[in-house]
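So, chain A:
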Amino acid sequence: MVPVSAYLIVAIVLFGIGTVGVLISRNMIVMFMCIELMLNAANLALIAFSRSLEVMDGHAFVFLVLTVAAAEAAVGLAIVLAIYRNRETINIDRFSILKW
Partner candidate 1 sequence: MESQILTLVTFFPLLGIVLMLAIPKNQHDSIKSICLIVSFITMLLSFWMYAMFDPIANGMQFEVDIPWITSLGIHYHMGIDGISLLLIVLTSVLSVLAILSSWISITKAVKGYYISMLLLEVGMIGVFCSLDLFMFYVFWEVMLVPMYFIIGLWGGPRRLYAAIKFVLFTMFGSLLMLVAILYLVFAYQSYSGEYSFDMLKMMELPIAYGPQLYLFGAFALAFAIKVPLFPFHTWLPDAHVQAPTAGSVILAGVLLKMGTYGFVRICLPIFPEATVAYLPYICVLSLIAIIYGALVAMVQKDVKSLVAFSSVSHMGFIMLGIFALNLQGIEGAVLQMINHGVSTGALFLIVGMIYERRHTRLIEEFGGLAKVMPVFATFFMITTLSSIGLPLTNGFVGEFLILLGAFKANTVYGIIAASGVILSACYMLWMYQRVIFGKVTKPENEKLKDVNWREKLILIPLVLIIFWIGVYPKPLLDRIEPAVKQVLTYVSKATTVNIGEGIQIDQARTTDEVEIILGEVDPVKVGSEGMEE
Partner candidate 2 sequence: MEFAFPEYNLRLMAPEIFLFLWALLIIAYDVLTKRKSETTAGYLALAGLMITGLILGFTGTGHGFGNMFVSDTAAKFFKIIFLGSAFMAIGSSFGIMREKIVNHRGEFYGLILFSTVGMMFLSSSNELLSLYIGLELTTIPLFVLAAFFKDDKLSVEAGIKYFIVGAFSSALLLYGISFLYGLSGTTDLVQMKINIAITHLTFQNIGVILILAIVLVVAGIGFKLSLPPFHQWVPDVYQGSPTPVAAFLSVGSKAAGLIAFAKIFVNGLFAFHHPDMAPNDWGRLVALLAVAAMILGNTVAIRQTNIKRMLGYSSIAQVGYIMIGIVAMNALGMAAMGFYIFAYMFANMGAFAAVAIVEDKTGSCEISTYSGLARTSPLLSATFAVFLLSLAGIPPLAGFMAKFYIFAAGIQAAQHDPGLYWMYWLVGIALLTTVFAIYYYANIIKQMYFAKEPSPHKVTYNFPALTVLLIGLAGLFVFGIYPEPVLHFASGIASSFGIIP
């Protein structure tokens, strides 16, 4: 049986890739995907804990997180679309009318 730590390590790796991606990427869409990666890392960890502790709360949690992520994606992509119409770019470095 695969120990729970294996799942956690995968989760940490996923989370790390996601975090680094958000911090260094300049493309809105890529940043957005990296955030989804982070959420999924958390989901994986939740499921792994839920399974190893034999408590079902984690499963319920994951379903709700998936829903929330979908809502977030809908809003996020709409805003990206709006700014693309406005500026014709999705490079975060260009969005500097406001001092970042």
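Here are a few things to note about the model shown:
Heads up, the rule we're going with is that a contact is a pair of C-beta atoms (placed from the backbone, for glycine too) under 8 Å apart; a residue touches a chain by one contact, two chains touch by 3 or more; residues count from 1.
Per the selection procedure, all candidates are chains of the complex that A comes from, given by their letters.
Just so it is clear, the model here is predicted, and its values are computed rather than measured.
One candidate from 1 or 2 touches chain A in this complex, that being 2.
Across the complex, chain A meets candidate 2 through its residues 11, 15, 18, 22, 28, 31-32, 35, 38-39, 41-42, 45-46, 48-50, 53, 55, 57-58, 60-61, 64-65, 68, 71-72, 75-76, 78-80, 82-83, 86-87, 92, 95, 97-100.
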